[in-house]
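Supplied in structure tokens, the structure appears directly below.
Only a single protein chain was left out; the remaining protein chains are all shown in position.
What follows is chain A.
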């Protein structure tokens, strides 16, 4: 494969190929056979359409919906809107962060339940809150390599229908019992069970290695960067207002399919204001010495929901009369050492983005749209403050000058996770679909190509950044 690629690929000395210029490209009709010699190099991966179900606060209308139900609904809505029912796609990639062990083939099962051809392969991905971003990256890369022509990327999460496991002690005892051959061994296995082991284990958002919840981790970052309560509440209010405005002008009409009686994200509060948010009590960082500023209003709630994005070649889209919205240009992942407190848990995007921009010769100010996932309002603010800090940019990023500030009018223009809610794995698909649509609309209105940056932080100190360009 690598030999083949090298022989056929255009001569580029750089490790990273600029995928911008894509005038001539042969059309591999069925790129599945290993024998074909036509070069896939230069093939663009374009976002054609996206769909999600409205996001619901945990315990709401989706309380009894499983991950599989929701993912199937998101895929089916996308299939119906794009008219690709019965099509065999190259791959469907999706995942869930909170996942039952029986759902090992969650995505494949959802495909089997969907209107797609049953011969569509599928695989599960899990990268915490960046799961959706990673599926978009993975499907796009397959397309760009010529392995597939069309695929769906997405994700789903349910905090309501969370799996509950037996305790660690009971689990070990039961496994021991299963291995036991003699009656004596079986009795021995039972003997190990203690009354406390009968309490079930419920999944938590705590980091396994530190024992701190994500909110407590972010509280440390918030304090480190001196992010004020007012700044956080302003960002949260803007998120709700932007989302409400987008619904108002029908932006989500072809991005959202109603599900279980819900037509809009039920976490959205169109009348949200800084004053109202200012009345909430802090929930994170209360044990720290400084002022606690993080409230339920400027943190994302536990949410249920699913999203899906159709990514194809230009060829595949045009054959079906579909219009590409945006090209998936490139992705960069980063991770940080939060375990020993050297960096904040959710600060990895601060490292991923500069590397991604440098690879494409871009600056923060070159971007037309910036989407920074609002895990917490202070996450967005801390990342932006880090890019403005000469010390951080020099010491941590090795840059001569800070990356600078981001024009707030370009930031999260249609609202983000504080307003929509954040069903972990579904967030990447939500942002990619909305951003692709917004890019296409702006490119048409302004008559010039538009570039967007997406940044998503994730548990485990990880982050994924992505560049989209209007198609």
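Simple rule for what comes next: a contact is a pair of C-beta atoms (placed from the backbone, for glycine too) under 8 Å apart; a residue touches a chain by one contact, two chains touch by 3 or more; residues count from 1.
Operating definition for what follows: contacts and distances are computed from a predicted model.
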| item | value |
| --- | --- |
| UniProt protein name of the chain not shown, from "Putative aldouronate transport system permease protein", "MaoC-like domain-containing protein", "Na(+)/H(+) antiporter subunit D" or "ABC transporter ATP-binding protein" | "MaoC-like domain-containing protein" |
| Full-complex contact with the absent chain, from A:212, A:280, A:335 or A:362 | A:212 |
| Contact residue for the chain not shown (choose from A:258, A:278, A:341 or A:390) | A:341 |
| Residue of A:164, A:196 or A:401 touching the missing chain in the full complex | A:196 |
| Option touching the unshown chain, where A:101, A:289 or A:409 are the choices | A:289 |
| Where the missing chain touches chain A, by residue | 188, 194, 196, 207, 209-212, 216, 220, 223-224, 287-289, 338-341 |
